[in-house]
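Okay, structure first, notes after.
Left out: one protein chain. Kept in place: all the others.
Take a look at chain A:
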């Protein structure tokens, strides 16, 4: 479902991302060399990259798994030869050569990558990967790819550098012996931070104020449960939509905020006052949070079935109009909350800050580095810097184009957009059906082909802060100016825009998981046992199947069964990367 959501998001964003200008082009593609003007001459001489273009052209080899959104081509075009490869060749003098291409269903790309590594086949210059960290680690461990420290230093453009510097921990997952072993592909930041959505109509009906602390939240939930807010005469309502079948830090209907209000995040490694990383799940503060949850379960604030529901199942308590609150990322008004509007047409909801705990501070998991996938560069690549020139090109021309620039409307006319005779811009296949002549060779029964999805970097380039900044700007009543703002923010629901502002206003409460390395030795053999210990004890305590003191027994057990060893290993890793 998470994947589903990102597809939706990608779809929405794709329109807006495409754009930019010829005038921009000169200045833009030169950003990297311009940073090092004097060196530029030398480098230009060495690599042949002069004035934003390789002359003579070079060849960069790669491999690709085609995701479903990139599998839509204009007639006669293929992944190997299309408007994207042409543009790259014309503008940058880079000829992309695909050693193999596979339709990426059932992890076919991952499987093929592994085969390629284990068979000793000659590796391409660039390998991209988006997905599980295990494969990322495998690629690094293969020893076939180079450290990128100097490349980034020398060739990364301003926007890319800024994105990387936003959060230095972005390098942690791919750092080995102090060297950075892969280029992160940036994605929008703060997009997974969650906040509290409350039924506005229920608050009004019961004459309540939105809660700011856990204590106030309990009062509101109590009213939601006992004062019949839906007015059907039955005691069938819930305070909070919760589903913790998959654990206690969730990507939606997160229950971790109750722990966060007590200063810890379950399943997350965070630095203590001495700078050592500790596991949130076994912190004594978690015991207090469990006592809170136990009382919520007893009082019926959360559903008896919460332990049986995953994130989506949990959200249904809210969407069917049973629960008065739900925790979720800014985008839940786009999905799944439209279901709520269908089920409860008269219902209203609004985002509020997460409640503060006894210590006066709220907390939740989030603020993770804005990375979604990596590029690996072959240590024998002839032009390792070419990838960065490529990425810079997309940052400069597509990430946030100016209104009058070359790519302001999209990637290429007749592909992802077209201008109708009356001047309107057509951006989807339904509208395009009225003007099929503007889209020669395009199958209008599918979404329009978007060449940005053909890129090595999955969707061209994304400036991490752009999404949140544009949303906040809109929430504060700013005018939408750039093509990106108009496309991306203009199509959003007000609740969504407001939620992003709520999240950004309390952005300091989100705590990221500092452990981002490969599984340590003890983790490989003990992770399952330890998380089972934690999840079992947590659930039993919340359901009163075990006393609250079960927590202490569990912590002892956790430490003895490998938890102490893992803590050591995690800190050894942390010392090696920070």
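The rule we apply is simple: a residue touches a chain if its C-beta (ideal position, glycine included) is under 8 Å from a C-beta of that chain, and two chains touch if they have at least 3 such contacts; residues count from 1.
In this section, contacts and distances are computed from a predicted model.
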item: Among "Oxidoreductase", "Sugar ABC transporter permease", "Cytochrome c-type biogenesis protein" or "Putative polyphosphate/ATP-dependent NAD kinase", UniProt-listed name of the chain not shown; value: "Sugar ABC transporter permease"
item: Sole contact to the chain not displayed, among A:119, A:232 or A:445; value: A:119
item: Touch with the omitted chain, as defined above, among A:50, A:210, A:480 or A:519; value: A:519
item: Residue among A:55, A:134 or A:552 touching the omitted chain; value: A:134
item: Residue among A:74, A:180 or A:540 touching the omitted chain; value: A:540
item: From A:99, A:142 or A:213, residue that would touch the chain that is not displayed; value: A:142
item: Residue numbers in chain A that touch the chain omitted from display; value: 114, 117-119, 134, 138-139, 141-142, 236, 245, 303-305, 307-309, 313, 519, 523-525, 527-529, 532, 535-536, 538-540, 543, 545, 561
